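Complex shown without one protein chain; remaining protein chains in place.
Moving on to subunit A:
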Amino acid sequence: MNALNSIVARAEQCSDTAQLKQLHDEVAFLLSSFSFSFYDIFDVYDALCMCHDALMKQALLLAEREVDRQGIGKKPSSFCWFVMGSSGRKEPTVWTDQDNGVIFSCLHSEKDDCYVYMREYARLGVLYLNKIGYPYCPGYVMATNERWLKEVEEWNEQVEKYVTNEHIDDIRYLSMLADMRPIYGEYALANQLKTTLYKKIAATFSLRSRMIDSVRIPFVPIGPFGRVYVERWGEKSGMIDIKQGGYVQLNHVLKWVAVQKQFVHAYSTFERLTRWYDEHGCSQQQFERIEKALQTFLYFRLRCSLEESDLSIQHLSKEEKQRLKKAMIVAKKMQRHARKWV
């Protein structure tokens, strides 16, 4: 774990993307040689997240310097680069793709020029991140997409639209934003937006049923008598995608719980669960079951990421199989109970 911590300090010394890329590869190498278990998995993710944050921050600093050097547009008085998805939840695996956005603040009269600066900054930021080992988001959830790059007021208007409109995609965008976490720049901008977002969602009653509907899918691939539904055809035959196999369902439910309870600064799924338990939202038994399920999913997810493969059920030990099945059943029950909890 100490070796991972050293990455953070070394990242700050990197002066170009090639060095950062080398460090990113080193993270993967270190983790693959590091023995971790279900029990220390939260610590492993914390250390891993710190490494990713340090690498991304340095890449974004380099991008900022480059835009400043080019002298394009007008630099806004403040801005914040934030991450979403698993990075936002402090649960990134080794190879995680980009999910990011930017919020900035500037004078109204300078807005157009600030956009020129920020677009170039976003372009370079996303490019540098890709160069150092964070692939582009296939769903285009990146700062280069105008949907995720906005000035403060426009962000507020956008959030208002997501909350009040009834477009089918809105709940997905809100779900993405609910995981936002600032990593570079003026953190207060992103935190304020997140606070506003959480308040608006919780205050909008009509969103509740849509939130509940959104956690019903994908189905947890486990059937009666604990039968796990593996991929039937193709090269992934006999495997399951652990992300869709219970992890996503579990974190979706706890995400909406966090939104309803206004746990703005509880980023990880475990932090959300802990806050929920502390506020007597769930019993100790439920807390322990969910914690164990989360440990299981995070452990297998990291293992699959290192092996760059889905999870092959037949290669699991009897104990691992049992543990996975129990975790999947917990995720399935959480989906069922979402109406009660969210």
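Criterion: a residue touches a chain if its C-beta (ideal position, glycine included) is under 8 Å from a C-beta of that chain, and two chains touch if they have at least 3 such contacts; residues count from 1.
We take it that contacts and distances are computed from a predicted model.
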| item | value |
| --- | --- |
| Chain left out of the displayed complex - its UniProt protein name, from "Ion-translocating oxidoreductase complex subunit C", "Ammonium transporter", "Thiazole synthase" or "Branched-chain amino acid transport system permease protein" | "Ammonium transporter" |
| Of A:70, A:165, A:195 or A:237, the residue in touch with the unshown chain | A:237 |
| Interface with the unshown chain - residue positions in subunit A | 219, 221, 223-224, 227, 229, 232-238 |
